[in-house]
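Have a look at the structure below, then the notes.
The complex appears here minus one protein chain, its other protein chains still in place.
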Amino acid sequence: MSYSSEEVRVWLSKCAARMIASSAELNALDAKLGDGDLGATLEKCGELMQVAMTDHRDTPSDHFKACAMACSRASGSSFGTLMAVAFMTIAKETVGRDKIEACEVVDYIDTVNKALLSRGRSNLGDKTALDSLEAIRAEIAARGVSTNLHEIAHQAAVKAIKDFRGLPNKIGRARMFADKSIGLEDPGMVAVLRIIGPALSE
Amino acid sequence: MSYSSEEVRVWLSKCAARMIASSAELNALDAKLGDGDLGATLEKCGELMQVAMTDHRDTPSDHFKACAMACSRASGSSFGTLMAVAFMTIAKETVGRDKIEACEVVDYIDTVNKALLSRGRSNLGDKTALDSLEAIRAEIAARGVSTNLHEIAHQAAVKAIKDFRGLPNKIGRARMFADKSIGLEDPGMVAVLRIIGPALSE
Amino acid sequence: MKKLFNNPNDYADETLEGMCLAFPNHYARSGETGRVITRQGVGEQGKVGIVTGGGSGHLPVFAGYCGSGMIDACAVGNVFAGPSVADCMDAIKAANGGAGVLRLYGNYGGDRMNFDMAGEMLELEGIETTTVLTADDVASAGPEEAEKRRGVAGMVYAFKIAGAAAKAGANLAEVTAIAQKAADSCRTIGVALTPCSVPEVGKPTFEIGEDEIEMGMGIHGEPGIWRGALASADEIAQEMTERVATELDLQAGDRVSVLVNSLGATPHEELFILYRVVARFLAEQNVSIVTPLVGRFATSMEMTGASISMFKLDNELEGFLNAPTDCPFWSPA
Partner (left out) sequence: MKKLFNNPNDYADETLEGMCLAFPNHYARSGETGRVITRQGVGEQGKVGIVTGGGSGHLPVFAGYCGSGMIDACAVGNVFAGPSVADCMDAIKAANGGAGVLRLYGNYGGDRMNFDMAGEMLELEGIETTTVLTADDVASAGPEEAEKRRGVAGMVYAFKIAGAAAKAGANLAEVTAIAQKAADSCRTIGVALTPCSVPEVGKPTFEIGEDEIEMGMGIHGEPGIWRGALASADEIAQEMTERVATELDLQAGDRVSVLVNSLGATPHEELFILYRVVARFLAEQNVSIVTPLVGRFATSMEMTGASISMFKLDNELEGFLNAPTDCPFWSPA
């Protein structure tokens, strides 16, 4: 199974729409532990991505690069930059190819997450969006690539939030309130879930 | 009847002591309509005057001049300056004489008050210490100089406060709160009464 | 009252002590009480001296503006209280270089009384003095009673102009005349959002609602023109700008300096937001802005609020405004 440039464009467009739609919820979550701008950041990223995704491009890589540019313009907040880094990383990984193979997704997520850990100087277990990505990667790796990639990712993202809720935040603004963060959902982890979108059964 | 240089010195010393004693009351009154420093001002003036009045001088004028200097050092607030002007004026009026005649007191008060009105750019009726001085002058003028000069002054000062209580302040900081000042005693008028000291019968 | 100080009664003295410790090449304490600040090189023979004075709590006004090409000596009172007559005398004596001394200060009854008396007493000692009062606050009285107006932030223009003229060698009459011209060419209005606290008093100087502002309030909390709901910065600035500009009778081609001044807590960010409105207003009238000043020039300690001043220039005023000075507080921002 593989994804064409056009399929990637449509998928990114839908992600963008979901980012915009979850703005209020994510602002509220970030307000508890950070500066309350996570929703605004995703909204701005989403808007710029939607505009960028109206153009049809030859390769998935071109679309990812355009999204990277969009996110690097959107905001100075962490999540926007992390998205920009993620998109830029995958754009580089896939450069020159006209489609993406589903079986490579696990490797891409791994590469992206390594880039993000290095850029953000954080570690797995710090209770961030990157723990969600890692959970998704691990789950896909364990269960194998299938047509229900989306379902697998969704379940993994839900479980990650639950698994980390009781732990303290160890990086970012929320680290300032590490004690307070125990028992609360990390806003960035919830953002990952929202970007993936609802389970098909929901 | 006349007052020697020594009698003047002792009288000024007692005034100074009364100024210090009334500090708290006058601060509180000034706080209602002004900046609450009238008592502090009188206290400082009184302290410097007391020090100045430990020296024996040849003439009443020398004592008044020393008090003028004391008050001009004490504070930048209005009452201190008015006292300095008053003492300087009477020092000039009596210069070179070794005693003061009781029958001249009415004229001295008049001269002092004219100097104060001009220096403070205020008018009689503005509800200030000067209205008290004028009431004292008028009462002495009407009843004639007698040994109970102090009683006459005291009664006039008490009556002036009562007569002006219902009127608005028209000058100084209290003017900013003209409406609020109706029904309140002008702090400077009370200061005059306190400087005179209690009636003998009190 | 949340402030950084020791004994409330030492607030003014310790301020001056620190200021002179920090800038010993610029400021020195003098006078019997140490309540007179003089500039480096004060009392220069043959130069007209300029003294000012007023209460503490308004830095850089007043003492901060001592400097070469600015004020020579300043008499300093307690917070929001005038300087004593004796300190005014000491300041005048310090500033005297034999060519006479201009008393240049804000139009407040108490200060006037004290400076007048100090001047009179020193005339006996043969020091010639003149007086110019700054009275730029348009909110404090109508134009027909302009002589009753308070002096607020606009006084810094008069300090700068008079100081530069004196430094350039003008005589007492000339320095007095140009100081008066500077005072007459400036108008200011303030707006207050929250009060400050005088250390000796220990509570806020006035009360104001959580969403209220007072247009035209004075720098000691004197009553203004109206109290009402906090509006947008643009609306507030527009009203202030119009009130100030009306009186200056500006014509296309005129040149003005604009001073957007914080009363203390209002940050530079917000001064710049206000400045946009003034700049747009003047641009529409083809009036050009020269040497704008945006910052804290005349404050009320930690009061929140701002004032807007306009200073109408001619060639002479503009030259003196831009003349060099070594005052640590004279900076455009």
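The letters A, B and C name the chains in turn, as written, and every chain counts its residues from 1.
Everything below uses one rule, namely that contacts are C-beta pairs under 8 Å (C-beta built on N, C-alpha and C of every residue); 3 or more make two chains touch, one makes a residue touch a chain.
Source: prediction; values computed, not measured.
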Chains in view that the hidden chain touches are A, C
Specify the residue from the set A:Ala16, A:Ala52, A:Ala74 or A:Val112 that touches the hidden chain. A:Ala74
Looking at C:Ala75, C:Met113 or C:Leu193, which residue reaches the missing chain? C:Leu193
What subunit A residues would touch the chain not displayed? 31, 35-37, 69, 72-78, 80-82, 84-85, 88, 119-121, 171-172, 176
Touching residues of subunit C against the unshown chain: what are they? 2-6, 11-12, 14-19, 21-23, 56-57, 59-60, 64, 193-194, 210-211, 213, 230, 232-234, 236-237, 260, 264-276, 279, 292, 294, 296, 299, 301-302, 304, 306, 328-333
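By our rule, only the chains that are shown with their structure count from here on.
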Subunit A and subunit B share contacts with none
Distance between subunit A and subunit B based on Cα centroids, please, to the nearest Å. 81
Per the centroid of Cα atoms for each chain, what is the distance between subunit B and subunit C, given in Å? 33
Between subunit C and subunit A, distance of the C-alpha-averaged centres to the nearest whole Å: 56
